[in-house]
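Just below is one structure, and these are the notes that go with it.
In this view, the complex is presented without one of its protein chains, the others remaining in place.
Let's look at chain A:
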Amino acid sequence: MRSVFKIGVPMVAAALALSACGGTSGGDNNAGGSGSGGKACDLKIGFFGALTGDAANLGINIKNGAELAVNQYNEKNANCKVTLTSFDSQGDPAIAPGLAQKAVTDKKLIGIVGPAFSGESKAADPIFDSAGLNTISASATNPALADNGWKTFHRVLGNDATQGPAAAKYIKDVLKAQKVFVSDDTSEYGKGLSDIVKKDLGSLVAGTDQTAADGKQDDFSATVTKAKASGATVFFYGGYYSNAGKLVKQLKDGGFTGTFVAADGVKDDGFIKGAGAASEGSILTCPCLPPDKAPEFAEAYKKAYNTDPATYSAEAYDAANVFLDAIAAGKTDWKDVTEFIKTYDKQGVTKKIKFDDKGEPAEVSVWAYKVQDGKIVPDQEIK
C-alpha cells in the first residue's frame, strides 16, 4: 500500500505538470499568431551568448547593449513592456544547440540578439533557421556563416572577410612590416581570421604556429621562440583575449620586440588586465565604431552601467532596436519579422542598418584601436 502511494503521488503530479505545460504552450501559439492584428504585450527579445565562461566579458557587453535598448523602449511604452531573456551559451558550440532548441519553443520570443560567437552560431543557427526565429548577431564575424542560405541569419557588423583584409592592410601600410608571424587558436573565428590574413600578406608571412583553444593553454614559450626565430616585427593573433593576454606577456618577457596585432576577440579590458604593461602598444582591429562617434548612446550606457560602452555594446543596441521596431510595427509573427528586417533601413548608432539578401550589413567600417596607457583607444579607420 505504501509503495503504491509512493509511486502514485509523483505520477499524478507529473501528469498534472504535463497537462499544465500543454496548456501554456497552446496559449503562446495563439498569442504569437494573432499578433499582427492587435498589439500583443509580454513579448520578449532573446540574448544568446556567453555570460559565464572564459570569454564572458564579450557576452556581457553585448547583453548590456541590448538591455539598454529594451529599457529605453519600455520607458516609452510603459503599458506594453518587452523583456530581455538570456540564453547563456558560455560561448560553447556544444551547449548552443540545446539552448536554441529551448528558445524556438517560445513563441513570445520575437528575435535573438546573437549568437555572439562564430562557433556557436554555426551550431545553433540551423535550428533557428528551420524554426523561423530571426537572429541578428552583434559580434559573430566568420564570413562563411552568411553562405549557408539561412533565411533568419543577420548581423550588424562586417565579417572577417572585411576585418581580415583590413588587419593585413594595417600591417602592410601603417606598420610597414616586412616579416609577419601569424598565429591562431584553431577556433572557427581565430583560424578563419588568420587564414585570411595569411592569404592577404602572402610572402610577408615569415612563420606560423597554432595555440590551444582559448583558456586551454598557459605556457607559450615555444611559440615565442618561433616568433623570434622568424625575425618578424609583427605578431598577428587570431583568437580571444584570455589566451592573448598570456601570450603577449610571454612574448614581451621572452624578448620579442615587435608589435602585437589582434582582432575584435581581443578588444576587451580583460586583455589589458591580464597582460598588464605587456599589452601596451598592441593594435586591435574591430568592425565597430569608437564610442565617441555615438555620444548619446555612450552617455546613456555609462549612466546605466557605470562604465563606458565596450566592444559590440553599440552593435547589440542597434540589433535589439531592429526587433523593437518590429514589435512597435505590430510584427509579432516570425515570418512577418523576417520580411520586416529585409526591408529595414534606418540610421543606427554604429552605421546605417540595412541588410543585404544574405543577412550581411550593407555598410561596413573597420577601425584600428591601440592600447595606450592601459586603455583601448581608437587609432584610425582602416580604409
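Quick note on the criterion: a contact is a pair of C-beta atoms (placed from the backbone, for glycine too) under 8 Å apart; a residue touches a chain by one contact, two chains touch by 3 or more; residues count from 1.
Here is the rule we go by: contacts and distances are computed from a predicted model.
A single chain of the complex does not appear, and UniProt lists its protein name as "Branched-chain amino acid ABC transporter permease", one of "Molybdopterin synthase sulfur carrier subunit", "Electron transfer flavoprotein subunit beta/FixA family protein", "Aspartyl/glutamyl-tRNA(Asn/Gln) amidotransferase subunit C" or "Branched-chain amino acid ABC transporter permease". Of the listed residues A:Asn57, A:Ser89 or A:Ser365, the one in contact with the hidden chain in the full complex is A:Asn57. For the chain missing from the display, the contacting residue among A:Cys41, A:Ala144 or A:Ala277 is A:Ala277, taking the whole complex into account. Only one of the listed residues, A:Asp147, A:Asp253 or A:Glu381, touches the absent chain: A:Asp253. In the full complex, chain A touches the hidden chain at residues 52-53, 56-57, 183, 186, 209-212, 215-219, 221-226, 229, 242, 245-246, 249-250, 252-255, 270, 273-278.
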